[in-house]
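Presenting subunit A:
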Amino acid sequence: MEFCKAAKTECDKIIAKYPEKRAAMLPVLYLAEKEFGHISPEVEKYVGKLLDVPPVKVHEVMTFYTLIAAKPRGKYHFQICRGLSCDLKGCVKIIDYLSEKLGLSSDETSDDLMYTFTPVECLAACETAPMMQLNEDYYGNLTKEKIDDILKENS
Partner candidate 1 sequence: MPKITIDSTEIEVEKGTTVIQAAEQIGIDIPRYCYHPGLSIVGVCRICLVEIERMPKLQVACYTPVADGMVVHTNNEKVQQARRAVLEFLLINHPLDCPVCDQAGECWLQNFYMQHGLYDSKMVEDKVKKQKALPIGPNVMLDSERCILCTRCVRFCDEITETHELGIFNRGDHTELLPYPGQELDNKYSGNTIDICPVGALTDKDFRFRTRVWYLTETPSVCPGCSTGCNINVHHNDHRPYKAGGIRVSRLKPRYNPDVNQWWMCDEGRYGFTQVDADSRIVAPQKKTRGDWQLLSWQDAIDEIATKIKGILKKHGADAFGVILSPQMTNEGLFAAKRFFQETLEVENIDFEVVAREKGYADDFLMKADKNPNSEGAKKIGLSAVDNSGLEVAQMLADAKDNRLKALYICHHNLEKGFKKEEVKEALSKVDLVIFQGTNQNSTSNLANYCLPSASFVEKDGTFTNFAGRVQEIHKAVEPLGESKPDWTIFRNLSKRLGKSMPYFEAGDVFNALAEEVDAFKGLSYEKIGEHGVLLNGHRASTEKEMGALVA
Partner candidate 2 sequence: MVEGIGIVLLKLAFVLLFVLNFGGLLTWVERKQSALMQDRIGANRASIFGIRLIGLFHTIADAVKMFTKESFRPVAAEKFLFTIGPGISVFFALVGFAVIPFGDVLIIGGKEINLQLAPLNIGVLYLFAVAGMAVYGVVLGAWASKNNFALLGGLRASAQMISYEVALGVTIIGSLMIYQTVELQEIVRWQGGTLWGWLPKWGVLMQPVGFILFLTVGIAQSKRVPFDAPEGESEIIGYFLEYSGMGFGMYMLTDFVETVMISAITVTLFLGGWQVPYLMADGFHFPWGATWQLENWAVALLQVGSFTLKVMFFLWLQMTIRWTLPRFRYDQIMRLGWKYILPISLVNILITGLIITLLK
Partner candidate 3 sequence: MNIHDKYKPLTFWEKLYLPAIISGLWLTSMHFFRNLTLHILRALRLRKTADGAVTIQYPEFLRPLFPRLRTMHRLTKRDDGTPRCVACMMCETVCPAKCIYIIADEKLENPEIEKMPESFDIDLGLCIFCGYCVEACPVDAIRMDTGILEISNLTRKGMVLDMETMLNLEPMQDRYVKYTKEGEIVSQEYLKQDLSK
């Protein structure tokens, strides 16, 4: 397992920014996730080799951050907020609805690798509560109908 040429260049660039190689752990992991989809044990070992640290250290960082995927994620990653503001605005119903629609419970990925469903903590967009993040985009003021629309758009 190895980065493609472009990614390798990118990676070298990132590492060069830091005085110590292991300091580049997070951006390199982020890059690796983008490149390989998720951080498998092989990727951990590869990243460790790149940064001159034992793989166990990579694993420590990887398990610490929920943002980094240890398992393969679907094409569409629903991260629905269950923070305080969203809860007050009734996100529980939305979460249940979406979970039912997708047929997934929390932290699950569909078998065809299309959807991943993750309830998360506050995403800092309380003004549009209840809200969620689909891949890189925010969707606010959610209702059941809106969920239907979004699902229709992304299928």
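Here, a residue touches a chain if its C-beta (ideal position, glycine included) is under 8 Å from a C-beta of that chain, and two chains touch if they have at least 3 such contacts; residues count from 1.
Behind the choice of candidates: all candidates are chains of the complex that A comes from, given by their letters.
Because the structure is predicted, anything quoted here is derived from the model rather than measured.
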item: Complex member in contact with subunit A (any copy), out of 1, 2 or 3; value: 1
item: Interface residues, subunit A side, partner candidate 1 - complex; value: 41, 54-57, 59-60, 63-66
